[in-house]
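Note that this complex is displayed minus one protein chain, with the remaining chains in position.
Chain nomenclature is as follows: A and B, assigned in order of appearance, with residue numbering initiated at 1 for each chain independently.
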Amino acid sequence: MLKIKDLRVEIEGKEIIKGLSLEINKGEVHAIMGPNGAGKSTLSAVIAGRDEYEVTGGSIEFEGKDIMDMAPEDRAHAGVFLSFQYPVEIPGVSVTNFIKTALNESRKARDLDPMPAKDMLKLMREKQALLEMDKQFMSRSLNEGFSGGEKKRNEIFQMAMLDPKLAILDETDSGLDIDALRIVANGVNKLKNEDNAVMIITHYQRLLDHIIPDFVHVLYDGKIVKSGDKNLAIELEEKGYDWIKKEIEA
Amino acid sequence: MTEEDKLLEEVTSAEYKYGFVTDIESDTIKNGLNEDVIRLISSKKNEPEWLLEWRLEGLKKFQQLVEPEWANVHYKKPDLQSISYYSAPKAKKTLNSLDEVDPELLKTFEKLGISLDEQKMLTGVAVDIIVDSVSVATSFKEKLGELGIIFCSISEAIQEHPELVRKYLGTVVPQSDNYYAALNSAVFTDGSFCYIPKGTRCPMELSTYFRINQAGTGQFERTLLIADKGSYVSYLEGCTAPSRDENQLHAAVVELIAMDEAEIKYSTVQNWYPGNKEGVGGVFNFVTKRGICHESAKISWTQVETGSAVTWKYPSCILKGDNSIGEFFSVAVTNNFQQADTGTKMIHIGKNTKSTIISKGIAAGESNSSYRGLVKIMKGAENARNFSQCDSLLMGDKSGSHTFPYIEVKNKTARIEHEATTSKIGEDQLFYCNQRGISTDAAIGLIVNGYCKDVLNQLPMEFAVEAQKLLSLSLEGSVG
Partner (left out) sequence: MKLQDKLINSFEKFGQSLSGSETDSLRKMRTEGIEVFKNLGFPTTKDEEWKYTSLNKCIKRDYDFGAEFSLDIRSEDVDRFLCTGIDSYKLVFVNGVFNASLSNTTQQDKFFVSNLKDAYEGNSELFNQYYGTIADKELSMVGLNTAYAQEGAFIHVKAGAVVDKLIQILYINSDSSRSMMNQARNLIIAEDRGEVQILERHQSLSDEYVFTNSVTEISVGNEANVKHFKVQNDIDTASLVDSTFVKQGTKSTALVDTFVFSGELTRNNLHFEFTGEHAEAHMDAITLLKGSSLVDHHTFVDHAVPNCQSFQMYKGIYDEKSKGVFNGKVMVRKDAQKTNAYQQNNNLLLSDFASIDTKPQLEIFADDVACSHGCTIGQLDEEALFYMQSRGIPLKEAKAFLMFAFAGDTLKNITIPELKEQLVNLVARELKVDLELN
């Protein structure tokens, strides 16, 4: 589904991703871990098409197609979803209005008519229930004054509404309380199927207790330096990153 | 960067959608401004002697004044001698039903999406349509009549209710107020008149659509709205004008009188022709709007301004009575070469008077948008309060945004808070929307509408929807 080859990314002349390769197939869950500043969010933003970052080498294919020159909205229409580490506030725009616009824009891209209001409402109710969200929430301004946990839950709600092929969750677990973590993880698991894939960026094992990864990668200094199965995450939780750093230097 | 330029190009290239000319036979006076023209207008309209005197007085004042230059706008001054000061559709003078309305005109309204039938049937809005200065159709009159509410063209009011007109005309905006108000006093041809009797709540939104139609005619409406003690009225004014290559002058005067405990809500959606992408043509919109609040009265001005080549407009409140309230909610969008200098004046005279100002300016293309406001607390205005928030959003590096607030306080018990910010749409907001599959122009529409929400919320429902569309429309092409 996603094929990244020898990716190099710079920002303001500083190289951040330094030759990274990664392949994610449908039906798989990949976890990406790594110390602060390693380049995890950069990687996710580049996949989603943020043009602030300059790609200086390598390629990204999504479903067999080079997406490097695609606009972010076209990538979204193709099925890429990014749950932001820091979701952006848009004052005056309600959650309902936002998601309605997003969903209908995606439909328009597929030559579908806008979803009838009735169906839209039904779908929203369903996903709201899945994530155990309060109704009032829907009429508030997008992310404005939301608590950290509410922002993250709102991201997953949008993911549920848009039903993407590839979901990238950038530290979705941070800021969530214990119950919310379970609810959100449950939501992700329910949405998970044979045809889609998830890339989870996290620092802790706790989310991976709920969403079991098929692969765990360590991103360090702009490269994937180690890959393994779910046990690698457990090992990291126990030992930290020092031993990996030593391994690399050795 | 080139990506962004392309985007800006797209965003700034929505051509005026309402640009078409209605072919109605018009009765037009020869161009020029002098005493004879004014006598002619007055006699054509069969006006009483006192009004002719009043108009002539206006002309005299006008001749003593000079065109103001302090506003932050630049334009070629209109040649007032080359304007025709009277243009009435030649159709029958009185109409009893829609059938009698010129079918061309009805088509025009359909294109505008404001067909009379629709208005009448669906929204329950009473519409008094003004096309080139003469009222041609009035509806819901009977229903309002039962409550003693008078809602008619000002010409009709001059004939039917001369005592009311004479008592209040020019009391809030005197002939000598400013250059264009003086001109209006001399030559106004029509406008709306409204009187709400004591203790009456007007059961529907009163609405007028203005249009400038005949090429080369200036529009000088005069609106007079009186809310007697304890009454309430919400008044909507919507304006569109067809495309014209030459600039057209629009110099209206609106006077509001809110007696003790009365409340007037005055909403405007202004979408006069802004000129084309090169800045050719468009309406000069030089308007004087002012209301006076007596004891415990309230006046709210809400405006969404997306049109006109040059706008110069400061809907104001004189808070004369104790405990009176003035509000001003404004969105002004300029694009291409439009210029808007708009804001409000809040004059606090009475005790415990309050005013609120929320202004949102959005400038795109090579346009310039200025907020100019005055908050004045007079010596006797104990415990006056004012809150002002003036925000500007800039799109593209060729536009300009300016803020000129004047605050004058002569009473120590006043509490004033004024804030202003200028910013551009956040890249991160756009990216967030893009990531969710929303195209950049749709995202701009969404973000701008969110940005203006505090103002749009003040508009009555049907108007708010139209205003939202206009906002998106004037900033980009695809959102409907």
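Here, a contact is a pair of C-beta atoms (placed from the backbone, for glycine too) under 8 Å apart; a residue touches a chain by one contact, two chains touch by 3 or more.
Keep in mind that this is a model prediction, so the values were computed, not measured.
J.: List the shown chains that the missing chain touches in the full complex.
T.: So, spelled out: the chain left out of view touches B.
J.: One chain isn't shown here. Among B:394, B:430 or B:464, which residue touches it?
T.: Looking across B:394, B:430 or B:464, the contact with the absent chain belongs to B:394.
J.: Of the residues B:231, B:403, B:440 or B:468, which one touches the chain left out of the display?
T.: Selected residue, touching the omitted chain: B:403.
J.: For the chain left off this view, which of B:63, B:171 or B:421 is in contact with it?
T.: Reading the full complex, the residue touching the unseen chain is B:421.
J.: Contact with the hidden chain only, please: which subunit B residues?
T.: 70, 379, 392, 394-397, 399-424
By definition in this document, only the chains that are shown with their structure count from here on.
J.: Any idea which subunit B residues touch subunit A in the complex?
T.: Residues 3, 426-429, 431-440, 442, 446-447, 449-454 of subunit B touch subunit A in their complex.
J.: Going by the contact rule at the top, pick out the subunit A residues touching subunit B in the complex.
T.: The touching residues are 48-52, 71-73, 75-77, 80-82, 84, 87-93, 97-99, 101-103, 105-106, 109, 141-142, 158, 162.
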